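A single protein chain has been removed from this complex, and every other one stays in its place.
When the chains are written out, they are named A, B, C, D and E in that same order, and each has its own residue count from 1.
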Amino acid sequence: MLFLLALLPLIGALAPALAIRWGRNAAAVAAGSTTLAALVVLASLTPGVFAGETVRASVPWIPALGLNASLFLDPLGLMFAGMILGIGLLVIIYARFYLAAADPMGRFFSYLLLFQGAMLGIVLSDNVLLLLIFWELTSLSSFLLIGFWRHSAEARQGARMALFVTGGGGLALIGGLLILGNIAGSYDLTVILQQRDVIQASPLYLPALLLILGGCFTKSAQFPFHFWLPHAMAAPTPVSAYLHSATMVKAGVFMLARLWPVLAGTETWFLIVATTGLATMVFAAWVALFKDDLKGLLAYSTISHLGFLTMLFGLGTPMAALAGVFHIINHATFKAALFLNAGIVDHEAGTRDLKHLGGLFGLMPIAGTLALIAGLSMAGVPPLNGFISKEMMLEEAAHTVWLGQPWVFPVLATMGALLSVAYSLRYIVHVYFGPRRDDYPKSPHDPGLGLWGPPALLTALVVVIGLAPATVAGPLVDRVAGAVTNGASPHVHLALWHGFKPALFMSVVAIAAGALALMMHGRLQRLFEAGRLPPAKALFDAGVAGAAALSRRGVDAVQNGSLQRAMAALIGTAVVLGFAGFLGAGYEPGDRPGVPASAAAVVGWIALVTATVLVVLFHRARYVSLIYIGIVGLIISLAFAHLSAPDLALTQISVEVVTILLMLLALNLLPKTTPAESRPWRRVRDGVVACAAGLGVGGAAWAVMTRPLDSISSYFWDNAYSGGGGTNVVNVILVDFRGFDTFGEIIVLGIAALGIFALLETVGTGASGRRVAAWKPDTVRSPEHHPMMLVVATRLLLPLAVAVGLYIFLRGHNQPGGGFIAGLVVSVAILMQYMASGYSFADQRLRADHHTLIGAGVLTAAATGLGSLLFGAPFLTSAFDYFHLPLIGEIELATAMLFDVGVALTVIGAVMLALAQLSRVAQSAEKAPPPETLEAMDVDPSRTPATPAREAGR
Amino acid sequence: MSAAVPYLLAAAVVMPAVMGAAILLTLRHRLRGSRLASLASCLALTAIAAALVAHASGGTIESYALGDWRAPFGIVLVLDRLSAMMLLLTAVLAFAVMIYAVATGIDRKGWHFHPLFQFQLLGLNGAFLTGDLFNLFVFFEVLLIASYGLLLHAQGAERLKVGVQYVVINLVGSTLFLVGVGLLYGVTGTLNMADLAVRVAAAPAGDQSLIAASALVLMTVFALKAAAAPLHFWLPGAYAATTGAVAALFAIMTKVGAYAIIRTGTLIFGADAGAAAFGVAPWLLPAGIATAFIGFIGLFAARSLRSMAAWSVLGSMGVLLAAVATFRVEAMGPSLYYVLHSTLAGAALFLVVDLIATRRGEQGDALTLAPRFCQAGILSGLFFLAAVGTIGLPPLSGFIGKLLILDGVRAAPAAAWIWATVLVTTLIGVLAFARAGSLIFWKSSTLEGEIPTRALRGRVMGVSAAAGLLACLALLSLLGGPVTAYADAAAAQLFDPGQYIAAVLGDKTGALR
Amino acid sequence: MTMEMLVASAIAVLTAAGVYLVLRARTFPVVLGLAFLSYAINLFLFAMGRLVINRPPIYDKAAEGYTDPLPQALVLTAIVIAFGMTAFVVVLALRTFLETGADHVDGREDAETGS
Amino acid sequence: MTFAVEILVAFLLVLGGAFILIGSWGLARLPSLMTRLHGPTKATTLGVGGCLIASMIYFPATGGAWSAHELLITIFLLLTAPISANMIAKSHLHRQGHGIDPNPADGIATGLPPAPGGADWATFHGAADDEAPLPAPARRPPGQG
Amino acid sequence: MNGPILTAALTFALACVSGAILLNLFRLVRGPTSGDRILAVDTLTINAIALIVVFGVAWKTQTYFEAALLLAMVAFVGTVAYCKFLLRGDIVE
């Protein structure tokens, strides 16, 4: 049942959005009937709760977090649920008639039900985490409701401000409740509420309290977090009536009441809560007196009454808590009635400005009467309900000593009551009485029943509770107060007449002086203007705008799109962390004997360092740097050869040349020099970072090389031949032991080629297309494209190089070589043709499609690996055997070699795709002739006539 | 079921590779065929991953010896709860993104989208499954090079500019990765992660400094991928400049970095690692906190919706990293839940933002006013939900995730810092999204006219893909119980590396050398 | 003088040169820097197997011992990957230059080099 | 290995080494690129050839396998060295002819003889390549463009 | 073990090649033209082949033969490419 109760509005929220297809009434009926259904469910549970039973329902949700969908209904929850649903129903009826035809009513009711569901969730939750979810949901749904009139700037700003403040408070509440739950050892409210002593003794009590109060005070608009509430008045009036009288702002008070048993009663609680409440009550009442906007007046009055409630719960005495509970009911009735009344005035007269209102009583007697009654209740005038709870409050205040001062509370509470009387009377007098005006924007008269019915019902409650409090409200208040105080509340007979107590005296003073204050309104107004606080909205807006500007400036300054900065951060971090790691732990130098260096090695080192230094010094001359860097690659290949790594030497040699070709191809279209840009300090900084990085990596290499190695490699020794069928252990590792690495590696190569293709295929379009079209060579160029001798030589070299490639491939499993190197050798051989005879000549003759080669290569490798699955062995399991063939003799066939075929195909495909694509771009930049007009060589003496031919090269 | 597990494991890495190559080989010029193959592959991967999650949830760790060479000598794929979860996350994300890409036709805007996408999935799955540190490097490279291609997909000057930066910085990162791996091999003589764990734990005192240095260098690389401050510079520009679909897919990319930190940080450099034990924690914690603040401040300062989405990815990474940095089992489960959430939420936001941008005519994704556009109603709702998800408000999973993290880190010494970070950044996020949403949807409604919608692709399917991801967030929230139970169990597994080591090395640990 | 000294110092010099160059503002020197880093790291990774003269990891009855083959295999993989990456980044730099008219790493517009 | 073979191998090595050094010495000391070209193209090639032949003789003589593949490198070098030299000379001719990196020692700008019959040299005929642009070859991306 | 004469010859040859490489470096640094530098690199590569061959004899191994072979090929291709760039800017056209 409880779940039904909580879920009805949430699920029902869909109904109006769907029902709006059938009209506004349908939407309203959908919303109203959902609420009514929930009310019925609540009513069915009420007898049990009144009988002292706590209705519970629980479903485990996230047990790991202690977040369970646990609901319970106790008298406090019952009271709030009743208010939420009851006033909700009235507001829905009212809104049906209040909203204009242009307003999207379906969405309005959906938002409203969403909010209603969230509110119900708060008051029904038996789990504080669940409660937090609903709490934040109220913030979100109220954001949507306040911003409902999206075209209005005030509505948008008000919605954002409300979301920011109440949402922010919600975040504090999260922190507070989590701490609370941790102290109590459970997030279940029922459990927490039993742990008063544990909680109050905990050192975390204060932070928890502060955070929780942060949530409560923001939600219930306590000073200094009150400023959002007046701006939330930009919402449609039904929303204001609902959210800002009975529900959302009361959520904060509800939390105070809910946690009262475990949090209240300490000096800290009293000092913070009661003081804040008192200050808010007086301050807001003072401001309310001077608000000319009806809803503004009501908003500050609401703030003041929330302060009133906060103060009562802050006092920490059971009696005060009881008064608080009672006033919650009373405030909800008269304030909702007044909000709805303000809506009627606005609706009928076309303005809410008190300066433009007055004398409406004659025009709108019904509304006027209702306002009169509700207003007097707000003023605390007998025999209305507001009077009774105010009396109780004053009585409590009268006995309160604040920091050793017995007068503070009584005086200020009286002051609050006085101002409350003043602004309430102002509402009544300045709207309904005084001279009738003729400048109303509209012609006011009493509205239809739909608009005055709901406030009339509420006003009836005001009167009935006032006249017979013990009968009407007594049982409820008694039980709720019992729930709030964990059974400690006194059983008080609610009555109009309390006898001659200080409160009566204070009340009389307040009413008399309040009336007086209204009469002196003009003079007080000047005083108010003089002592006015800076407008909160302006402050908030300026704050947000300032924060936005500041953060924007900060972000722009830090995130300036500089790669150099990012790079320096990365390398700097690595250097710092690397050294920090190294220096933070034990180190012992190794004892591995070094390998003596030959003179040749020293010369190689000199060559390497010379070439490196040359590149660094002259890197701005790009072409020459490429010549220098060739030396570096060469020396490294030699080093690999020298240090027992023939495969590496072969690979490095062949990769090197392809890389250089690639860079030369690119450099053709790039600027040939690098401008001098770095300032000296920048170069010094970079130099320092570079040296530190060099020292780190070189030092690490030194440290490792000088210590012995105990590696897994002996296994590769023992198994390469017997298990992998090869004598070149490196190759067996590549295609077998760690074939999966190689599988990934060729895919990397293939993807790189695809990426290159994608990048260059579109080079003729857009800005780059224009640049390519306008491209002019920036160097003087020889007229000869394809030198004869070169062409002839490469024709001979191609078959030889292909044979070499084949040879290197076939022996790879047993001797240095393998698919990758073979692929590169063949690629280089083909590239030689491209260089000598030209792109068009070579491309025409090379029938293989690069994409196909890559795809086929990867698929071959994958298929080789998958083949093993057919035999029930894992992916990439190899097989090999020796076969005896006639003539040829013993040969070995290994699946690993098929895998290597895949590698070679991919390599050839990738390299050729990249280089062909690059030269194609150069071709279009050159505006080169179509392929068929080009011969392999420019000068062909066997073809050219004996006469001089200057045009030979063209 | 468990008999199929080895095949499923192999399929998770082989199928995308084969699919990618096959599309390249046979379907290069056939759009419809490519799309079908791509979608089928994503769907199949989802099914495979779901089956693997179901298997892993039982708690056994599976080790698959590629090439039939036993660990630590060959390369193994290892399935534990964490890797299974990451696989499923990747597959679900990929499926939604692929639907979106096909629906909006972005796959036609350049070459080789589908092969690159499949190879990207290969890289991700390989990285999550591999049990070998060097192989992790290889798959990092696979996923990076594929991501370069995807990032630059459909090109344009802005994309190229950020592309250069993204590529170059990652290449330097790859170099650092090799420094770390190499150093670790040089000291321990092994590459298998389980074996590394054993050997690092047994390393002599004189080697500790080198191990610690390699650990931190590796962590630098992973932090770069995870975009932890101050290594985050590459992310906002790159993610904001690429296409919506790719950016959405990239929501998982930063998680790879986080995954690697978690994996190596608990397995190799975990509690038993001597001087290197949790050595990254004191660095990662402030970095995570800084990242969260930088991300959310950037979000607040952003000038466009796409860049908001990009910064929000950074912000959520910060929260995640701060939680991970506590290296406590009770914070790790929440972190894993948050990984799921933040990936899907980030992706959803990117898709929603892309939908909005493509409908707003010249205004695109700029935070400026524009007249009413097509599907504004539903998109405002989706944007609201995506924002709610991203910021971490109820009822979507972000709120649960944050509650979990707050609860999980509470016993950590830095709890107050993390709490403050999570709560304050959430508030900044609220403000930022409220401003943006109210501008784009509310304030813009004051303008007259309507933006014409010519040739708008993927009206229904595109929106459905985004909505589907948001529905996943709701589902994560609704199924919070089982999901957190799984995540907590995964965390427990991580903090008991003995299980992993035993599963990979068998009981012959250390006997083979 | 030992080979270890030569190799370690060479690694240091290559790394420093690479780092210095990748910190430059134009794509071309950055590419050169990446190449240097690649050289440095290949040598470094190789050195992790320790330095051994004339003991190639190939079965040979006459051989007295072998060097560690595993780092060699790793370096091979690393070389291939670095090659693919270098090719890609070279082309990317070119394409970006053609698209934006500048080869600044930040894509900054550049008066003198625009064609 | 017989003493005679050892002497032969040693001689070839010494000869090869000497030629290599002389070739590079020529490269270092001769006054201009064209003159420097003479050293490496000939002396170095021959020097390397000497070492290769030494190796070729050495392995069978020490009981190793029959080995002639060093011959392959020698042939390869003999095949490519003239082409390399030719290309370097051509590029030098071209650049000097156009006054790039001027290095007058070779007399290219001043003293280059004309080709017979009034024809120009292929690389350099006093004018830069300023040919008129021809239409760029067009290629459309199929299908998915 | 190699005899003393051969050892001496090997040492001499190694010294010559090393010296030659240093001379190549000198030309590389001095230039002055790009052609000089290309020539220096080309010569250095050829000298490297000699180095490999001599070491092969000294170590009695033929394992590095392919490296020498590839170097010969690569030196040629590299030199041609460098020159082609100077001549035409575009090395493949």
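Operating definition for what follows: contacts are C-beta pairs under 8 Å (C-beta built on N, C-alpha and C of every residue); 3 or more make two chains touch, one makes a residue touch a chain.
Keep this in mind: contacts and distances are computed from a predicted model.
**Student:** Using the UniProt record as the reference, specify the protein name of the hidden chain from among "Phenylglyoxylate dehydrogenase", "Multisubunit potassium/proton antiporter, PhaE subunit", "Ribose transport system permease protein" or "ABC transporter ATP-binding protein".
**Tutor:** Going by UniProt, the chain not displayed is called "Multisubunit potassium/proton antiporter, PhaE subunit".
**Student:** Who touches the missing chain here, D:Ala10, D:Cys51 or D:Ala89?
**Tutor:** Among D:Ala10, D:Cys51 or D:Ala89, only D:Ala89 touches the chain that is not shown.
**Student:** Could you list which residues of chain D touch the chain missing from the display?
**Tutor:** 18-19, 22-23, 25-26, 29-32, 34-35, 37-39, 41-43, 45-46, 65-69, 71-72, 78-79, 81-83, 85-86, 89-90, 93, 106-107, 111-117, 119-125
**Student:** What is the set of chain A residues that contact the non-displayed chain in the whole complex?
**Tutor:** Interface residues of chain A facing the absent chain: 788-789, 791-793, 795-796, 798-800, 802-804, 806-807, 833, 837, 842, 845, 885, 887-891, 936-937, 939-942, 944-950, 952-953.
Throughout what follows, only the chains that are shown with their structure count from here on.
**Student:** Any chance you could name the chains that touch chain B and chain C both?
**Tutor:** Under the touch definition, chain B and chain C have A as mutual neighbours.
**Student:** Among all chains, which one's averaged Cα position is nearest the averaged Cα position of every protein chain shown?
**Tutor:** Answer by centroid distance: B.
**Student:** Where centres are the averaged C-alpha coordinates, which chain has the largest centre distance to chain D?
**Tutor:** The most distant chain relative to chain D turns out to be A.
**Student:** What whole-number Å value describes the gap between the mean CA coordinates of chain A and chain B?
**Tutor:** 15
**Student:** In whole angstrom, how far does the Cα centroid of chain A sit from the Cα centroid of chain E?
**Tutor:** Each chain's C-alpha centroid was found; their separation is 60 Å.
**Student:** If you look at chain D, which of its residues touch at least two other chains?
**Tutor:** As it turns out, chain D has residues touching two or more other chains at 76, 80, 83, 87, 90-91, 94-95, 123, 129, 141.
**Student:** Got the chain C residues that touch at least 2 other chains?
**Tutor:** 18, 22, 30, 40, 44, 47-49, 54, 56, 58, 70, 74, 77, 81, 84-85, 88, 92-93, 95, 99-100, 105-107 - these are the residues of chain C that touch more than one other chain.
**Student:** Which part of chain C faces chain E closely enough to touch in the complex?
**Tutor:** Residues 54, 56, 58.
**Student:** Which residues of chain C touch chain A in their complex?
**Tutor:** Touching chain A: residues 1-26, 28-32, 35-36, 39-40, 42-44, 46-59, 66-70, 72-77, 79-81, 83-88, 90-95, 97-101, 103, 105-107, 112-113, 115 of chain C.
**Student:** Inside the complex, what are the residues of chain A that reach chain C?
**Tutor:** By the definition above, chain A touches chain C via 561-564, 567-568, 571, 592, 594-597, 601-602, 604-605, 608-609, 612-613, 615-616, 619-620, 622, 625, 629, 632-633, 636, 639-640, 642-648, 651-652, 655, 658-659, 662-663, 666-667, 669-671, 674-675, 677-678, 686-687, 689-691, 693-702, 704-706, 709, 711-713, 716-717, 720-721, 727-730, 733-734, 737-738, 741-742, 745-746, 748-749, 751-753, 755-756, 759-760, 763, 766-768, 771-772, 774-776, 814-816, 820, 907, 910, 914, 917-918, 921.
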